[in-house]
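Note that one protein chain of the assembly has been removed; the remaining protein chains are unaltered in position.
== subunit A ==
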């Protein structure tokens, strides 16, 4: 036990003969690993390929009945609400959270917009602002409970789902505001129902808004510091915190953004169905999670591209319309979507192995 300091290094003396390529990068060879790492780098690729394949398949099976500007823009109209909500859901899931209250926030926000206008006679633009603020506030409560009180997102938003939905029914007294009344007195509430008609293609403002929203979110997530922080928090919150990211602030702002986007979805919902109905949009939370999962965003957070969720929502829309035009039982749609969900998660697990 009397070895000297220099002797203590003897065990490493053979290291000088070791190869010096510690920091070199090895390219993985073979087609399958290359596909794996390509998917790892661009996770929205899988849903895009599935989307294109399904459009081509239904196009071949149905011909111009499906492969027409009218039918394809109809899909956009049908998925606009789920698409917008899925954008909100994507943000939350990227932080390794989940937002079960998206549908409830959407409906409450639309009810606030409607009731403020019709019950209190407030000008429509101000009511709409109030609805958007209501959604943001609900999101803030979610985010605050998750970040500061450290409750699991599933529990927080499960609770808020019930609270917000009950508030919606209590406040609206389960009363629907009729489409004709809105059209006559506050057409601005139906703003997103406006249509740009090009030939037989019908693009609603709501569908355009959905597309623009996804472009905007893709920009924010990839090109701004806040966007990178969303990924970092979802990836490893502890590590993000230690490397100097204010993780609580990121989480709270993500849920606030989610609430705001859901409120926009509520506004678009009025445009889609014409009326303000407290019973609408009940499936929005499950459908949005479906779109996000099929879109290849990992439920474990930190991985995936927001564009994937758009593709995910469109895949569901293509299957729904395509199978209906084929005259198949609607249950086939659900069955196939179930298969897609499980396959998407299996692919996600496989892609993750590229990092191992």
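Heads up, the rule we're going with is that a residue touches a chain if its C-beta (ideal position, glycine included) is under 8 Å from a C-beta of that chain, and two chains touch if they have at least 3 such contacts; residues count from 1.
The rule is simple: contacts and distances are computed from a predicted model.
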| item | value |
| --- | --- |
| Missing subunit (named according to UniProt) among the choices "Linoleoyl-CoA desaturase", "Fructose transport system ATP-binding protein", "Biotin carboxyl carrier protein of acetyl-CoA carboxylase" or "3-hydroxyacyl-ACP dehydratase" | "Fructose transport system ATP-binding protein" |
| Selected from A:170, A:239 or A:346 as touching the chain missing from the view | A:239 |
| Subunit A residues that touch the omitted chain in the full complex | 1-5, 8-9, 11-12, 15, 18, 22-25, 40, 223-226, 228-229, 231-232, 235-236, 238-240, 242-246, 302-303, 354-355 |
